[in-house]
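With one protein chain held back, the other chains of the complex are shown just where they sit.
Now for chain A:
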């Protein structure tokens, strides 16, 4: 009824192979974009920007990045935090070295630098697989954090080792620094989220994406049918790191404004983004968004519910958060191993037949 193909005729190959073949899906997609671009910027305030929407959008980019590597190409990575740090520090060095250049350029360049670093750390993936690759990327995580702590050139020799985002502009509007409006903060993140999601969607539907998935499903078979593992794996590492670098740059410059590498980009961040991918659903873009929303919103929602509504002591609520989030992760992994994205697929199947299931 709500969601069906009946009566939705395709007359061209282009129409047949579009991203959202079902009309309801297309409308939903445009409606989400319209609300995100045309409604939220006018109603957003500091709290919603800084506590909910900006971190959600930034983590969504990181989750898309990791999903490309882990979900689409099957290469497990625990180096996400380290690659985000590369993006953040690259952005900081660019911001302070070329203050007059637009932030958009800096963020894209930071992503590019991270892509190079990511591809370099992806080289071991040609020889090792699975858990061993996870350990190799774990080494990247620890090495990168150590590097940014040790070499003071990266933090411009400041006494504290912190990096602070000075005020920088996009078309005359401040997007970093203290005087940024919540709408500007939100819009720059939304711009990159939209761009990254479109890019990722189209990459995964094309030749490169298919070669990634071939490698994921069985690398030897893929090689036999003519997929070059070197090219497929390294492009996956590069594209994934490009997205993660962008998210790291936004995380530092737009969201927090000041970071300390060990605290902001430690191993916990790698796990957090990996959990987002797993809970959301590996190999699904919708899953990246759902996973990021789940792990960003749930703690805030539990806090608001526990402390502000029920008036419980803060430490109880904080401990409860760990229990509830952990419990829900286990629940999802048992009940729905393919994540929230699979749940969404089930709902869509049901909607297709509703109200007359057979």
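Throughout what follows, a contact is a pair of C-beta atoms (placed from the backbone, for glycine too) under 8 Å apart; a residue touches a chain by one contact, two chains touch by 3 or more; residues count from 1.
Methods note: contacts and distances are computed from a predicted model.
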item	value
"Nitrogen fixation protein NifU", "DNA-directed DNA polymerase", "ABC transporter substrate-binding protein" or "EfeO-type cupredoxin-like domain-containing protein" - which is the UniProt name of the missing chain	"ABC transporter substrate-binding protein"
Contacting the left-out chain in the complete assembly, out of A:159, A:224 or A:334	A:159
Listed residues A:116, A:297, A:325 or A:351, member touching the removed chain	A:297
Interface with the unshown chain - residue positions in chain A	46-47, 50-51, 55, 96, 149, 159-162, 164, 166-167, 177-179, 255-260, 262-264, 266, 293, 297-298, 300-305, 307-309, 314-315, 317-319
